[in-house]
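Report on the structure given below.
Note that one protein chain of the assembly has been removed; the remaining protein chains are unaltered in position.
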Amino acid sequence: MALIECVELTHVYLKGTPMETEALRGITLSIDEGEFVGIIGPTGSGKSTLIQHFDALLRPTSGTVRVGGVDIGDPKTNLRAIRRQVGLVFQYPEHQLFEETIFEDVAFGPRNLGLPEDEVRQRVEDALRAVRVDPEKFGRRSPFSISGGEMRRVAIAGVLAMAPQVLVLDEPAAGLDPQGKVEILNRIRDLHRSRHITVILITHSMDEAAQLVRRLIVLNQGQVAMDGPVREVFARGEELTAMGLGVPAITELLQRLRRRGIPVRADAVTPDEAPRAIKEALAWS
Amino acid sequence: MTPLIEVRNLTHVYNAGTPEAVTALREVNLTIGRGDFVAIVGGNGSGKSTLAKHFNALLLPSEGEVIVDGLNTRDRSAVWEIRQRVGMVFQNPDNQLVATLVEEDVAFGPENLGLPPDEIARRVQDTLAAVGMLEHRRREPHLLSGGQKQRVAIAGILAMRPQCLVLDEATTMLDPQGQREVLETIARLNAQGVTVIHITHAMEEAVHCRRVIALADGRIALDGPPAEVFRRAEDLKSLRLVLPPVPALAHRLRRDGLPLGQSILTIDHLEDELARLARQRLAPRSGSGEASETADGAH
Partner (left out) sequence: MELSRFVTIGQYIATESPVHRLDPRTKIGAVTLLMVVIFLVRDFTGYALLTAFLFGIVVLSRIPVSHVLRGLRPIVFLLAVTLILNVFFSGIEGGQVLFRLGPLVVTREAVVRAVFIGYRLIALVVATSLLTFTTSPVELTDGIERLLRPFRRIGVPAHELAMMMTIALRFIPTLLEETEKIIKAQMARGAEFERGNVFRRARALVPVLVPLFVSAFRRAEELALAMEARCYRGGEKRTRMKQLRFAPRDAFAMGVTVAASAIFALPFETWVAFLR
């Protein structure tokens, strides 16, 4: 059974006013347990609107969204149960920190779940370690006294402490410096690999997508424009460029080389695969 | 002609004299020429934003001095002249637009300079056209995209007719589309003679500048044309910086023994070099096999 399933999902903002805008138009997709999915699309394509449905923060104007088989549009649905399953990390999540200490902030979610205090402590420490923030060293410090990259990781820990089955992140690396970006993305990859959390990642960066995810969903003007393995999506470079997205620089280079008749393997897309593919093509050992 | 900006032995300490004192810049010496296009790169905490804020007297040196167009930033009476000459665009597009209409916002700077109304209106018209935002002049800033907001901010600076435009991480919060818009705009302005200082941690944005200055720990670590700076991949890594994908790939292939030129920055260049190699290696061997010995064209 699919973990998240959208059927003909449409969402209209400010319906019935002059400012009415249709953000999603008939989205049908399903995401299975254990997947690592990237969602990519130009600004205004509906990415953020879509993921807010996964957490029942928005309800469909029409169509259905099922999370773990439960219809979020059904008025009888327990939204807390949905939000326990799905952890949503918004853009710039460090802007939502509010507690006096890092420990208390991360504990906010588990306490809302009504967990006993020793379990809360367990979860907070576990979540902080997962993002490589030492609970002993940092737990009692103010979340406003640490660097931007650390604040971001603490904020993500705040969602992880809810122990969600699915982690949905809206541009987790936005605005960080290169090292900070690498750090965050590596942590997310670890979570997927070692804890088998299903990850859905919105990104603007094709390079990030190429390195991290296996499946890519491309949104354009509120519709699913493409949905498939990363390699297949990147093979449609011209369509992506027409949407203002383009393909990663390395993919573009390999495609150009192939067009020039240099036999580079077609399935190489990441910076790690590229050097070997090029050397093979040049018969260089 | 005197340089536009001259930084001499600049040290900056935040909260000097308190237990929280932090030294952000240490004895920086730097000269920026008129009409130049400079990228200042560095990771978080490298001091790049602190340095930028010295260029228009938003911060004053703890030690040393900063001379802008012959004016010392320590001279209180010269502050407004300096800020008119060196304009600054900030990181968050939402937090630097003051007015509720695009054209009113662009007028804000010239109004502060006390210019006559006709002149302000003319400048607003010209600069909005220069950044391609004229058609949006009657719109409210919060309805614009990030890239559009930053272009309005740039127009607001240009309307003060500065000699130098400093972008303090002005592309960091933008999506790729917005980044392109801003980068194209500043490249065009530089071609028209405006000195541009672009502060960023995205190394790929430094590729098209004429000069790259890498800061680390409050000091200048590298300074030179992009090709020269990017060649030092190992150094960059220790500076919390990451090579853009194309120069990184070129670097890796070169390390693995491929005879590629040292100064590969763009995808076009790497494509050409690899195609040249392929021709030599894959072409039917008709007695030109020794050509590969001279493949490293740059040397």
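Letters A and B mark the chains as written, and numbering starts fresh at 1 in each.
FYI, a contact is a pair of C-beta atoms (placed from the backbone, for glycine too) under 8 Å apart; a residue touches a chain by one contact, two chains touch by 3 or more.
Given the structure is predicted, the values throughout are model-derived calculations rather than measurements.
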Item checked: Among shown chains, those touching the left-out chain -> A, B
Next item on the list: Determine which one of B:Glu6, B:Glu104, B:Asp235 or B:Asp272 touches the chain that has been left out.
Entry: B:Glu104
Checklist line | Touch with the omitted chain, as defined above, among B:Ala24, B:Met133 or B:Met160 | finding: B:Met160
Next item on the list: Give the residue, chosen from A:Lys47, A:Arg83 or A:Lys181, that touches the chain omitted from the document.
Entry: A:Arg83
Item checked: Sites on chain A contacted by the missing partner chain, in the whole complex -> 13-14, 17, 19, 52, 55, 57, 80, 83-84, 87-88, 90, 93, 95-98, 108-109, 112-113, 144, 158-159, 162
Item checked: Residues belonging to chain B that touch the chain removed from view -> 56, 58, 80, 83-84, 87-88, 90, 92, 94-101, 103-104, 107-117, 120-121, 124, 140-142, 156-157, 160
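Assume only the chains that are shown with their structure count from here on.
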Notebook entry, point to check: In the complex formed with chain B, which residues of chain A make contact?
Noted result: 42-44, 147-149, 174-180, 182, 204-205, 207, 244-246, 248-250, 252-253, 256-257, 260, 262, 271, 274-275, 278-279, 281-284
Checklist line | In the complex with chain A, residue positions of chain B that touch it | finding: 43-45, 145-146, 172-173, 175-178, 201-203, 240-242, 244-246, 248-249, 252-253, 256-258, 267, 270-271, 274-275, 277-278, 281-282
